[in-house]
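Shown here: the complex without one of its protein chains, the others still in place.
And now, subunit A:
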Amino acid sequence: MDKYLDSRFERVEKALATFIDSIAKYNPSEKLAEDLVAADRELAAGLKELERHQNNHARILQLRQETASLDQQTKDIIGGLWNMRKEVKSTPATQYPATGPKYQFTTHELLNYAKRISRTTLPPAHLLYNSEPSESQQVGGQGGQPMEVDSAAQTPMPGGGGGTATAAGTPAASAAPTPAASGPSGPGPVTTTTAPFSQPPPPPSANQTALPEDFKPHINLLTGYQFHPWPTEDKVRMGGMAAYQSLVSRAVDPKGYDPEEEERRKKEEEEARKEAEERAIREREEEERRMREERERMARERERARREEAERSGSISGPAAGAPAAAASSAGGGGRSQFTFLDGMDDDDDDDED
């Protein structure tokens, strides 16, 4: 590039010198002047060229730098990848059985299963989409009971402003502490938790239609509800294992023992027993009836014997003997109640004799 420019400078200089010479010799020529102009123009073009050259050079430098930085970046990336690869290779991965058993199932089975387990794996919507407090209660609660107290103490909080605004008219209402109202200056945390249960409800003001905040936890069926992704203790205690255990503790061998079967057997036994009792009652009645008939028969026979005897004695001692016999029989009839009906017969006899 230098040479390129030098030649142009030289040419300008030469043209200028010859031009000056010609002027000095007082022989200016138009051609020389034009040469000079042309040389000057070429020099200007050359300078332009130089500028472009410089720009290009700068650009080249910039590109080189860029290349270098990109190279560096590439190297970094490759280095990172290399390190990553080393790390990945050195990480102890969970050992899944490479050829684990694969089970076939149909979409229908899958959907059926999803439907069946939705009750036990999907928490109710209010736990899922509700505010954070419910979650903190959920997680913070230690068991069933404290959990409930927690929620009772917490639920009034968000609505506390509105609740106190409606109840502000009656002084008694503001005295009946919602946990929010009693605050830190109140009797203390212990009373705060028991407050919803022990305190009487605030007297209803005239235009109060909303339930007092204290009642809401009692109305809401889901108060204190906890979602358990496993069978709770209650369920375990009410299940078949508990029934089994209770049989064992009653010294019954559960093998082959079926409570339903037992129930049926007991019922049958009960029925058989009832039937036997009824039969016994019937038999006893039968027996009584037979005995009564027997007694009647005996009484009749005795009466007949007595009458025969009376007839016989009558034929011996005459009709006078009939009266004492009748008197004796009536007196005996009073004493022996089973013979009362004989009086009538005596009367008949007397009538007959009269």
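Operating definition for what follows: a residue touches a chain if its C-beta (ideal position, glycine included) is under 8 Å from a C-beta of that chain, and two chains touch if they have at least 3 such contacts; residues count from 1.
Going forward, contacts and distances are computed from a predicted model.
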Legend entry - Chain not displayed: protein name in its UniProt record ("Eukaryotic translation initiation factor 3 subunit K", "Ribosomal RNA-processing protein 42", "tRNA (adenine(58)-N(1))-methyltransferase" or "Mediator of RNA polymerase II transcription subunit 31"): "Mediator of RNA polymerase II transcription subunit 31"
Legend entry - Residue among A:A33, A:L247 or A:A299 touching the omitted chain: A:L247
Legend entry - Hidden-chain contact residue, picked from the options A:L122, A:L211, A:A272 or A:A305: A:L122
Legend entry - In subunit A, positions touching the absent partner: 101, 103, 105, 109, 113, 116-117, 119-123, 127-129, 135, 138-139, 226-233, 236, 239-241, 243-244, 247, 254-261
